[in-house]
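Other chains of the complex are left out, but the ones given are in their true place.
The letters A and B name the chains in turn, as written, and every chain counts its residues from 1.
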Amino acid sequence: MQFQALLEEIVATLRPELGREGQVASYIPALARVPAAQFGIALRTCDGHEAQAGDSTTPFSIQSISKLFTLTLGMREMGETLWERIGREPSGNPFNSLVQLESEHGVPRNPFINAGAIAVTDRLVSLFDAKAEMLTLLSSLCEEPIRYDEEVAASEAATGFRNVAMANFMKSFGRIDNDVAAVLDAYFHHCAVRMSCAQLARAVGFLCRDGVHPATGQQLLTERQARRVNSLMLTCGTYDAAGEFAFRIGLPCKSGVGGGIVAVVPDRLTLCVWSPALESSGNSLLGMKALEMFTAKTGLSIF
Amino acid sequence: MQFQALLEEIVATLRPELGREGQVASYIPALARVPAAQFGIALRTCDGHEAQAGDSTTPFSIQSISKLFTLTLGMREMGETLWERIGREPSGNPFNSLVQLESEHGVPRNPFINAGAIAVTDRLVSLFDAKAEMLTLLSSLCEEPIRYDEEVAASEAATGFRNVAMANFMKSFGRIDNDVAAVLDAYFHHCAVRMSCAQLARAVGFLCRDGVHPATGQQLLTERQARRVNSLMLTCGTYDAAGEFAFRIGLPCKSGVGGGIVAVVPDRLTLCVWSPALESSGNSLLGMKALEMFTAKTGLSIF
């Protein structure tokens, strides 16, 4: 199949660059010791065909890609009321900035910056066991068990002073209902999910299928909601490089500092690339190159 | 033809709301005296079919929609070197803020905020008579003469202290090459172009046709450049409501405080809506509603 050949070509082209540039995230030991010279790519079309190349089945820490699933749970459970405490605009600031939170009275700009995901998590914690529910969702989407990396979750908790600051800051504005420690425990665990490219390409499949669960056929989100998640990914999904992603890649993407990036071609396919070395904004360097090659070769851009 | 019927339906639906909500831009007399209760809509498909309804041939002040054409001239003339002095990220701040300009040393975030368009205009002023060149471009795209509203241009110049501040601020960082007065004279004229919905829908036609001039067939921008303009419209084209536009409308749009909004459905069509009363971010209130109806009814969204 043609996609298989293309993914292999991308892997072959990028292999010489492996480990050359960029920096692996180093703020916790479990991330810092991941070897930089790894690269995987996987895709899944709307009608269920899959293709993959490179280290596509190696599990990695999904980190901020989890914000996509946190948002999905939030939209599924709360619909429009979710937006009472979370904005939908690009922040124009680093993902962990507290400045805007101060001038905007504790309402985070969007669900893909840390503060926004923490605020969504708080709403989930009010509804159910947010740690368990996340694994249930992901395992169902991937059709195989998904787990937390407890070492990563513990490290995040032990060093995440900035996230503690952010959550308490929002609470000082009355924007967090639950105990901060409980909210952050769920949040840190969500960041510590381990998945492979192949699993992530499958897990986000509902975003190119109008919200329909790729395995069960159930309506996970409405069509309108699914398209809105895509729009948020495009405007806010890649730290402060959203404009750059839209400009160079032209697809809704969500990235994580573990080096993974998921992308959606609406009505066509979802894909995931992974390579641990990051550029300065926190996005995978080779992942961005791979996506740029993919859209250039296929002409698949939303613009 | 079906689009014709749809545009008429939109006009009929919105007519009762005309003049009810929102505020006409009031910072200069020539804009303040425009009657609020007007609404027009027009579209043009890639293969040349046109449809229009309401006040679609009434000329209005295009204001910031001109930034789209300023950028087009800049990309056509300078290619990648244009980006040396202008960013491509959403600003997260009001369109006329000087704060970011200070912390980012005079480099504007993107070409669609005032500072960015002034910076592009400066580059154009180095190359040719930027006032004449803009009219040549627009007249060619519309296949009929397009003119400046000299009263509006004069009013903008007489009251545009904030733009004067911005241009001098960038010059203090060495980011403006030409005399500030000459640059602003071109900039204020560009904002003062008068066009109708029908003309604008035609004029942006190259953005759904991979950069090809709709009338002459000449390659105005490369395919890649045209798609990049669309991506910038989506992330930065509608003041600080870009996330909201992407979320609710899902199309690349550029708006102006004259009440016009142009939108692009890549590979399909371009359209323009106009109604003078604005919401708080400076976008046409009924224009946004019309676009939301249009995408809901047609399913035409890039997501």
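A few remarks follow.
The rule we apply is simple: a contact is a pair of C-beta atoms (placed from the backbone, for glycine too) under 8 Å apart; a residue touches a chain by one contact, two chains touch by 3 or more.
Small disclaimer: the values here were computed from a predicted structure and weren't measured.
What's in place is 2 chains of the same protein, and the file's complete complex has 4 copies in all.
In the analysis below, only the chains that are shown with their structure count from here on.
If each chain is reduced to the centroid of its CA atoms, chain A and chain B end up 32 Å from each other. Residue ranges on chain B touching chain A, taken from their complex, read 87-93, 100, 109-110, 227-228, 230-232, 234-236, 240-244, 246-247, 250, 252, 266, 301-303.
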